[in-house]
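In this view, the complex is presented without one of its protein chains, the others remaining in place.
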Amino acid sequence: MDKEFDVVANYKTLLVESPEISMPVAAIESLVELIKHSKATTMSEFMLSIKDASQRLKSSVRNSISLSAGCDLFLRFVTRNSHDVADFETWKATLISRGQSFVEKADACRYKIAELGVPFIRDGSTVLIHAHSRVVSLLLQKAAADHKRFKVFVTESSQTQGGIRSAKVLRAAGIPTTIILDAAVGYVIDKVDMVLVGAEGVVENGGLINQIGSYQMAIVAKAANKPFYAVAESYKFVRLFPLNQYDLPTYNADTLSFQELNTDHDAKSLEDGTPSSASQTALHLKTAEDQTSQGSNPLVDYTPPNYITLLFTDLGVLTPSGVSDELIKLYL
Amino acid sequence: MPPKEKVESTEQVLQAVILADSFDERFQPITLETARCLLPLCNVPLISYTFEFLAVAGVQEIFVFCCSHSDKVKAFVKQYGKQSNMKIHTIVSQECMSVGDAMRELDAKQLIDTDFILVTGDVVSNMKLDRVLEEHRARRQADKSAIMTMVLKKASPQHRSRAVGDGSLFVLDQTSKECLHYQPVKAFKSTKQDRRMTMDMEIFKMHPEIQIRNDLIDCQVDICSVEVPALFTENFDYQDIRSDFVHGILTSDLLGKTIHFHEVHDVYAARVRSTQMYDAISKDIISRWTFPMVPDSNLQAGDCYEYRRGLVYKEKSVVLSRTCVVEEKVVIGANTQIAESSVLSNCVIGKNCVIGANVKIDNAYIWDNVIIMDNCVIQHSIIANNAVLEEGVTVRKGCLISFNVTIGAKTTVPPFSRLTTLPEDEDDDELVSEPAVVGASGKGRVFKEAEDSDDEDEEEDPKNKAVNRLAYDLKELALEGQDDSASEFESEASDDEEEAVNPAEELDREVSATLERAFKDGHSVDIAALELNTLRMASFSNFHEMRKRIIPGVLRNIDVTAKPGSGKTTKEILARWGPLIGRMIHDEDDQVDGLYILQRSCASPVVATAVFTPALRYFYDNDITEEDAILKWFYSEKSQQGSDMEKQLREKTQPMIDYLEQSESEEESDEEDEDSE
């Protein structure tokens, strides 16, 4: 029956059904669902099916960074514990219960991060955030609930309109929020006390993979001597070691490739029909030219660790070099 | 009690005595409802600062003397004692009316058996006493007569932390660290006496080098030996520790005791003596001069203040609205809420206060549980616990609003108001509110000071009281004082010069002022004479000079046209004030001199000539001048010279002279009453 269970479809329905869920969590939930439906009788068959499923998941979306983080974490857990298996069925049951408890804990992660990050928000300060990140919003909401008085600039993030979503959430929490153009980061940086971004993934060297625009924000912040903080749950740590922007798995030959002369260069680039996050629901593919140029603009970029002041994670506040330590602990 | 002969060792338990009562009324009406030492200073009870100061000094045992509101003090001390490693005893004594009484009580109870630290319950200081104690002990070992060491701090004369109304002048010998003379200084020196300092010339002989200092804050932190309470008992009229005790000990040759001083630098020390000082010390604490006794070191258990740039101290639980502005030097206590658009600067806000929108608070001290509604303006005032200011209230500077007062909407409280909710009459249970002051829906009345302040300040210049008030403006007060330019500080320096140019004129003015006051206020002759005498001494003048001024001064008051009974006739005036002239006349030479003056002054157009003979008659009848003197005067050359007017006057006395010459032989025997009474 495992062939009938479509892990990708399950994953996508999860995202649509609960917009607050993040991709790695959804991925793990789908994999747990897969185990539930698994008819595998031998260990190797079972392992193979999980690996295959996670592969399918990763390839199903264009921006697979955070999704693969979840898949890898779960796979690692499965393989690590596979040595001690005595009874296959009970082990499967354990995996399922662990997976489910993880999904529950994932939510607590965010609250823990918010708690750790709140002291960094000073009364009377101005924070610049990028696009929309659930955990950043939660952190700011929590700070506002602590009677801290601060203002927020949020970049519009034209690709996903995430900034507009963030602004809505923050304003509802009573935080004065101004949406700025992505191009206005340099303009506002002098008025800003700190930059706060979420993450799609945190890579081995402590660098950050996040929605496009984060890198330039980090560069501007560094130039202006403003702290640049990243907020990420630890299940977003991925085993990647990118050396530059084009080392990311999301990069392909089409990314920002030069089109033929008669095609429309300025066409708005939007991703394909499969939204990688629930936030990206409004897709307007106007023309055929738009469609052809889709995918030619990157969705994420990589911010090297030397631009990052600190990372707020559920493992504590880490320096970028602390991240690799945590990853080593897991994958050693 | 004889002084103990044993040598004080450092191992002994260090004791301290706190006088928790201030024995004055400067904080009324607030102190009608609680003790002075429990008033919150930057949201911490005053006495906590004193306890902390003593604890740092290593004091192990404290005696707290309290009189008014002793139950409250006791309860507080009990609570405090629990979390402190000092032994704290409270001594309640309702009859204590002054420092002197407290010291006598202390002596009677024999609680102290070693050198002790004497402080008042309102001292705020971060100084370490170990050096002072050491010095004092060393001195005691060398010389048993060194009974006391005062701790003094240097500060410029117009320093905000100096109590303007409680200035003091010290004469010090820096080599032996001895205090040689002490004199209190008033802010407004309306009388000659206030402006003069008298000092024993011996001091100059004994000490080759002395300093006369007016730049010292005297925070009344004294290291006293056991003799001090005993001396208070011996001299039962001593009330104040400075103006009576120190002054008394230093001017008395009999006691042979010495008082020393210790000048401190780089530390803070001050006393909350008045509302004006309350204001200044609050600011010093906020500006961290008292470090480590600052709000963010959380003296009181349970406090959790955070320090922010701009000298803002805020509890974590404070709720500030997004648009309210907290400017510089602000302390905000726990659970206080501040609504939109309010502006706070230079102020202290207590716990659990609710401050509405668009409120402006500047320089104010707002205690716990106060509710201030929208659009209020508060300037330079103190608002005590549980007060309510309804919407749109304006509190002008210098107000003291006591516990539970409610001020109705849109009321303006005039400057320097003092409001209370206590019924006027102690027997009354009901408070009669004064809607004129507190508004229609308000609760409270204007507090009137007890008129019969029976202390020695009966002649106190009202300005000297005003100077201790919150938000006083020295310049304004000085302007109110019409011609008395000397009371302003700036001109004080030039005072001496002025004197040097014309001391006679100065004396003229002083005497006439004194006399005028005496006439107007109906002083007794004794008092007037005392004043004039001090004036004479202060100006290094002699009786001749005084007579020259007093006799015309008195005579000028006579209105020859007045009807009997109006108090202005020659007879009546002489009967009333003649004895004063008598006080200025002693031996025969004086008498003759007096007559010359009388003659000359009656010859002037100011005093009617008709006064002369009755006056002479009066002098004779009352033995102010005797017949010998009168005769001497009459026959002297001096009396026969002078203006025509004077000559005429002399002629007029001819009948009297004749009479005197006749009776001379008969009355020769009466010679006992040489001097006037």
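Think of it as A and B in the order they're written, each chain with its own count starting at 1.
Operating definition for what follows: contacts are C-beta pairs under 8 Å (C-beta built on N, C-alpha and C of every residue); 3 or more make two chains touch, one makes a residue touch a chain.
We take it that contacts and distances are computed from a predicted model.
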item: Missing subunit (named according to UniProt) among the choices "Polynucleotide 5'-hydroxyl-kinase GRC3", "GATOR complex protein WDR59", "Translation initiation factor eIF2B subunit beta" or "Trafficking protein particle complex subunit BET3"; value: "Translation initiation factor eIF2B subunit beta"
item: Touch criterion as defined above, residue of B:L32, B:A55 or B:V525 at the omitted chain; value: B:A55
item: Candidate in contact with the missing chain, chosen from B:F204, B:F291 or B:F540; value: B:F291
item: Chain not shown: contacting residue from A:E200, A:D301 or A:E326; value: A:E326
item: Touch residues of subunit B, complete complex, unshown partner; value: 52, 55-56, 83, 85, 126, 154-162, 215, 266-268, 287-292, 297-298, 304, 307-309, 311, 328-329
item: Missing-partner contacts on subunit A, residue numbers; value: 73-74, 77, 84, 98-99, 102, 105-106, 109, 119-120, 122, 234-235, 237, 309-310, 315-319, 321-322, 325-327, 329-330
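FYI, only the chains that are shown with their structure count from here on.
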item: Approximate Å spacing (C-alpha centroids) for the pair subunit A, subunit B; value: 74
item: Residues of subunit A defined as touching subunit B within the complex; value: 123, 147, 149, 174, 176
item: Subunit B - residues contacting subunit A, complex; value: 308, 318-320, 322
